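One chain of protein is taken out of this complex; the other chains stay put.
== chain A ==
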């Protein structure tokens, strides 16, 4: 893409392109050339810039150098195991603008006005982008090339196809190893590497390190400010030339600025991240992939040779850069800058824009100058870039599409998957970067990715485990928001379980008066309340209303205006905490009764025959001892009741005083009622004997049943009525097998009609068949009756309709199609156990309050809403997330940011009424670049998937898909237009933080829900649709992009590989998890020893594909595998049944379905193809 862009770019920059792109690359290596070529392409694009620079920089050389640099960077990234890069990315994001900026600033300040200039340009979006580009470029510059690459990295240049491939997949692993010498060494050993390498290395080293460092060091804020300033100045200075000189570390950045100026239009920095990555990829690709790279690099180096000096200087500079971690960080700043990356090309363009990549090198100076930018750009970018590097390569592919543009042409033909942004790279980078606990105290700071293990310190904002936002820097105005199309949403999981090393929310008791709240907006006391008048009043952070402090709550303020007891009170110092609610917060002003759990078991023929009834009854005998309780010392106060049913309902009286249980049959299902009061809901301990007797008898009683018809509506009604009669809230566990066709309210008919798929009527299949369940759901919610549904269907059961009540009441649906006692028991039982044991709040109402300027406008999840503000949840458990979308209703201010407070009023499992409060503050920006720099793609995808899946109810599937694609294209186009440095239209420039957006979006589009394969039942789709609705980010992430682990190496947890068949080695064994499924894929030529260790048999053909668990073998490998599997299962809210897939077995089809980067059998595009398509869309929007 970039390539394409390059070309265009080139044209703008005109000159170099050819020179750069090609030259640069070409120079690099014969081998590389190609790869680079792509890059070059980009480069060339950049070259345009370069041209100018060209002269100075000797585009070609630059190209070459750049390449190296890039490589270096890449190498870093790669060398670092890409981790390096990821970190970069991560780091960048976090550093958030502020840090990056700081760094940038630092650099800049130190560096030169050039930065300013860059910034200067930024002022305008374009400028910003320019800067970004500049940055990127700079980043590139840092290692002159690097920067360029960096930028490139972001930029997916079609050109770099080859590189791409190499870079990512191959490159990292093998190529590294091989080429590694240089690359790997380079990365890690950046310094060590030979001069050429050095140069690269420097960058690399500098980059990686810097990036990180920068992050830390960078004071986000500074960058931005600096940027802005610089721009102007830069604009002037822009003259790349200076850049060239700039080369020195400091310069790099500066130089960038200069470049920017030229690029100014395309804020390099920002663009960089994304796009740059593109270019880089090539570079990387080239790096990693190709051993040649090394050689090539060498070659490139050679070119660098000249550069080297520069590069070397860079090294020295590096430090500076490093400080900036420049490139990376810079990019970080880029976050804001991120875009720069793209621009980079451009920016660099000036410097090395043309071949930004190339140029960079050429313009060491520039780079130097750039570096700063790069820092910005790279900082952020880098992490990503590295990743991108890969991506870029991919881009090249795009380029291919775009190829038209000069550069790409050649390479473009076929995008190298390794050159396009790699999720794995990003994930690993982030992991490497997130070593410190994440403190929530800094406003607008994006947390580590969900795939990263990190500790959270609550310092005033809610932990990302509770709240994750799509953007941590919201646009100030609705116009901006609209322009960018980036959804503003938060995924809130109010009762999330925290890891053992984090403190659960404190319980605060404000006494009889209840929690202290703002008089006007009723927001609860929180850290955002400003105490004034010596502490006698407080001003609400949400609505600015001033409220008196009740005498009992009064406290003096210290000299900073904080209450002296600030740190003694969770509600004044923490982001999450709980209030004890008073009777005013209870339904009917009555302290609630402890909740009750009612088990409703289908005992029709199918249920008995499948063994379900027996299993449930056996399990309940022990499970009942694990009902949720708040104090592990105490017995649970939750009462239980039992109902069985087929076409009639059987209630059981299990009163402790009875000698034997009593069964009460209600056959009048048309008008459900509860036949008994006393003895239905009992305390487990008191009635243990009777309950056990009952559970023993149920399977016996119905062993001979011939009844095949079932009811469903009355079953829920029965539970609801029982709770009503007992005047308490609670949860129903319904174990159901078939379509309820018996004559009763809620009777359904089989409406599965595949012919409707793809038509306008398809949406009706997702809607409830009858209105009955919607009404029933409303009643359930009013009573606080949460319904969990366990389905054991053998055929169509109409999940879309049966799921209405569970979904509206905050319950869950579990589905075990073709349930077989033997193979599915484990999965079902584990789900059941977890479901019964997990903490849950009842009768909950959630309200999200926001500060003036934005408003929560839409909600997604399992709940019911009777008005537009209150989310009512009959039950809310620790796995349920609610996604909230915000819209502007006024202007936000950068100064105060945007605040949100999510308050959930609920009844705990001990019957206590409580309020859980989560506070979240995010920054606001007036520059789009800042928005793009602080996004969370995983969360955005979570939002998009929920939005789209809900849209299915009312729109044709195709329209939903198109809307998704369109919105993403707009997001990216907006970025390209406003934040990325100008570059050829053929370039695909992705924001650093969103470089995975296309791949993830493709996964959403390819999901069974939106694009069903022929073998996907309507029930499955409805089930998944409902399931996604309440998923939190970690789950949705792994659901859409499954984790694929190679298991044949010993050692600690292996690094995942991308979800593509290409990544599977015939000789290996892989584990794939989606959060719902767990596959163990065994290559046909897996080593005997391996098989022996895992399966206890050396023969591939003897492996039993029906295994659901691995044999327990006494060898470390087996043990480790089982541990890994267990740990996977422990991470997910649903138990994943292990499925052994042998290569070339039939079941491999199913498995392949989850290799989401490949073309899917149902017609889903491969990642590469989709990226190309996306690029086309973007270009369309831009033109």
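In this section, a residue touches a chain if its C-beta (ideal position, glycine included) is under 8 Å from a C-beta of that chain, and two chains touch if they have at least 3 such contacts; residues count from 1.
Note that in this section contacts and distances are computed from a predicted model.
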| item | value |
| --- | --- |
| Identity of the absent chain, which is to be given by its UniProt protein name, from "Protein transport protein SEC23", "ER membrane protein complex subunit 4", "histidine kinase" or "Nuclear pore complex protein Nup85" | "Protein transport protein SEC23" |
| From A:666, A:748 or A:935, residue that would touch the chain that is not displayed | A:666 |
| Sole residue of A:678, A:704, A:895 or A:1144 that reaches the chain not shown, by the stated touch rule | A:678 |
| Candidates A:694, A:711, A:884 or A:965 - the one touching the absent chain | A:694 |
| Interface with the unshown chain - residue positions in chain A | 648, 650-651, 658-668, 671, 673, 675-679, 693-694, 697, 701 |
